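Handing you a structure now.
Omission of a single protein chain aside, the complex is shown with its protein chains in their original locations.
We call the chains A, B and C, going by the order they appear; numbering starts again at 1 in every chain.
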Amino acid sequence: MNIFPENATTYGQEIDNLFYLILTFVAIAFVISVVVLFYPMFRYSEKRNPKAQYITGEKKSHFKWVMYALIMLAMSDFIIMYAEHGTWEKIEEDVPTDGIRVGITGIQWNWVFNYAGKDGKVMTADDIVINEANSELHVPINTNIIMELRARDVVHDVFLPNARTKYDVIPGRTHVKWANFTKVGKYEVVCSQICGVLHSKMRNYIVVDTKEDYDKYMAALYAKQDSANAPKPAAPAIDTTAKADSTKAADKK
Amino acid sequence: MSNNTKALDIRQVPQGRLAMWTLIAGELIIFGGLIAVYLLNRIRYPEWGAEAVHTSTMFGAINTCVLLLSSFTIVLAHNEANKNNIKRAQLYMFLTIVGGLAFLCIKSIEYSREISEGLTFTSPAMVAKGEGVKSLFWSFYYIMTGLHALHVIAGMTTIFIIMMQIGKGKNIHRVELAGMYWHMVDLVWIFLFPLLYIAK
Amino acid sequence: MEHKFHDNGSVVDPDVKTDYHGHPNYFRVLIYLLAMLGISLAVFEFHLPVNIAITIVFVVAFWKIGLVVRNFMHLRYEHILIWVAVFAAVFILLVFFLGVFPDVPMVHREVVPKY
Partner (left out) sequence: MEHGHKQSFASKYLFSTDHKVIGIQYITVGLLMAVIGGFLAYVFRYNLAFPGKDIPLFGQLLPQQYNTFITNHGMIMVFWVGMPILLSGLGNLLIPTMVGTDDMAFPFLNMLSFWIFTLSAIVLIAAFFVPGGAFGGGWTMYPPLSAGGYMNTSPDLLTALFSGTSLMILAVALEFVAMLMGGINFLVTTINKRAKGMTPWRIPLIVWFLDIASVIFMFSCGPLVAGAFMLLLDNIVGTGFFDASRGGDPILWQHLFWFFGHPEVYVLLLPALGVLGEIIPVFSRKPLFAYKTIIYLALASAVLSVVVWAHHQFVSGIDPRMATFFSVGTIIISIPFAGIFLAFMATLWGGSIKFTVPMMFALGFVALFLVGGLTGLFLGSNAFDIYAHDSYFVVAHFHYTLFPDIFFGFFAAFYFWFPKYLGKELNVTLGKIHFWLTTIFFNSTFFLLFFNGLHGQHRRINDYSFFGNVAMEPYSTFEKVATISAICLILSQLVFVLNLFKTLSSGKKAAKNPWNAATLEWVTDTPPIHGNFETFPEVYRGPYEYSVPDAKDDFIPQNVAN
């Protein structure tokens, strides 16, 4: 039995390793504390030790034991911080710039996926938008997938258990996060922040394809978009509601 | 105790003053939180400067003046109450209440001017034009001045009740406590004035 | 109910005189305050450069607050713990402001979705 679900990204293993690192420290601390807590319960019970000693603990020679423990705790804390900071930087701060950009937008209660259209940018009018229940976002393997995360109505949270990544999506903001998948497969994208009545049903998929499969899939999508767009002018990718307009107006200032 | 010495033991500070200071610290954090939120948004949206032009600096200045004067009268009331000049203390407290009323009157004239320009709590016309960010300034303006006005009313009520009480010779020490609350209301306004009326 | 504390120094009788502190010259304080108000209005009238004006206005505001708290509220005659309480309130607000600062005002405006 695996503690974690199957890992499918480059940085996933780092998160798992971090868990085991912290677990080591925590286990040591736990064992020591349990001994310190339970040993006196036997040794100094009323029967074995009817007369208690008078120790106020204000003396340095007594308090130094607590100090040692605290210093140990502080040191292991900072080792953990030091060890994990690289992972944090890699995942959250150093988002790569090259790769395939996709848009993931949370709405009540579905994830809307945007593929870049002909212009290679997401969230423009020629995007290919997939807005169906249980839809799939196809991405190629071993490529940086740069996800632009947005929310249209309320706060949602993109959670990819297999990619070990998660980020809130907030109305009015765009968060750019990334993942690089190393395994072909079909993985869940769920919403991890309560977002209304059907929060429990908010689940779509990311499908990791080989490069060839992905190209084929995209070619089919573009062809379909062309045939759909041919007779009439391009429809806006995302319905520009009054809300979106006013944000934009605010934006120009 | 002799004049001009600090209380060296915390227990020499009377209960009422201690409680009042605690209440004031709590109130300052509530107002301060609101002001901090406003400031954060004010820095985020420089275009709010253009909205602040619609507030009347003259009315704001007069109101500041009124509140400062009323603070002065309530502190005189405390001074007189300590000398047991109940009648004069009551007179000064009455003047403070008049000051508060004047403040509220001026405030309501201001409000009516702004509302007639369509600048309301939600400013629906602005939102419809897609200028939601600007309407947010007015939401902040009304919530901050409104909450302050509620405190003015609360302070006036308190002062009125205590004015009645000291007429019967009771609770003379409470004049000072009501005064402290009134000063707190004054403090908040002193900070709101540059924020809303001067920084344009 | 009469109190049985004898000599622990606490003032618990509700009608006792609470005038244990000194009294500054209130009128002079009022004059200072009005002068300060005049300064901030002058700053507004003369249309100084924005940064300077805002700095002056807020320095004046804090100065006025200091005058009111110290003199009208008699903080200058007060116990050190009261000072600590008042400054803790200000400190906490500062912490809140600085903690939120990178997230609200510094958010790049261009990250708002361009539809």
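The rule is short, and it goes like this: a residue touches a chain if its C-beta (ideal position, glycine included) is under 8 Å from a C-beta of that chain, and two chains touch if they have at least 3 such contacts.
Worth saying up front: this structure is predicted, and the values here are computed from it rather than measured.
Engineer: So which shown chains sit in contact with the chain we cannot see?
Structural biologist: When the full complex is considered, the omitted chain touches A, B, C.
Engineer: Residues on subunit A that touch the omitted chain in the whole complex?
Structural biologist: Touch with the absent chain occurs at residues 1-5, 14-15, 18-19, 22, 25-26, 29-30, 33-34, 36-37, 40-41, 44-46, 49-58, 62-63, 65-66, 69-70, 73-74, 77-78, 80-81, 84-85, 87-89, 91-93, 153-155, 157, 159, 161-162, 164-168, 170-173, 175, 188, 190-201, 203, 242-244, 246-247, 250.
Engineer: By the contact definition given up top, give the residues of subunit C that touch the hidden chain.
Structural biologist: Against the missing chain, subunit C presents residues 1, 4-8, 10, 12, 81, 88-89, 92-93, 95-96, 99-100, 102-104, 106.
Engineer: List the residues of subunit B that touch the chain left out of this view.
Structural biologist: Given the touch definition above, subunit B has residues 10-11, 13-15, 18-19, 22-23, 25-26, 28-34, 36-37, 40-41, 44-45, 121-122, 127, 132-133, 135-136, 139-140, 143, 147 touching the missing chain.
As a working rule, only the chains that are shown with their structure count from here on.
Engineer: Counting in whole Å, what is the centre-to-centre distance of subunit A and subunit C, each centre being its mean C-alpha position?
Structural biologist: 43
Engineer: Residues of subunit A touching 2+ other chains?
Structural biologist: Touching at least two other chains: 247-248, 250, 253.
Engineer: What are the residues of subunit C that contact at least two other chains?
Structural biologist: 107
Engineer: Subunit C touches which residues of subunit B in the complex?
Structural biologist: 1, 3-18, 21-22, 24-26, 28-29, 32-33, 36, 39-41, 43-44, 57, 61, 64-65, 68-69, 71-72, 75-76, 79, 82, 170-173, 176, 179-180, 183-184, 186-187, 190-191, 193-194, 198-200
Engineer: If you look only at subunit C, which of its residues touch subunit B in the complex?
Structural biologist: 8-12, 14-23, 26-27, 29-30, 33-34, 37, 40-41, 43-44, 53-54, 57-58, 60-61, 64-65, 68-69, 72-73, 77-82, 85-86, 88-90, 92-93, 96-97, 100-101, 104-105, 107
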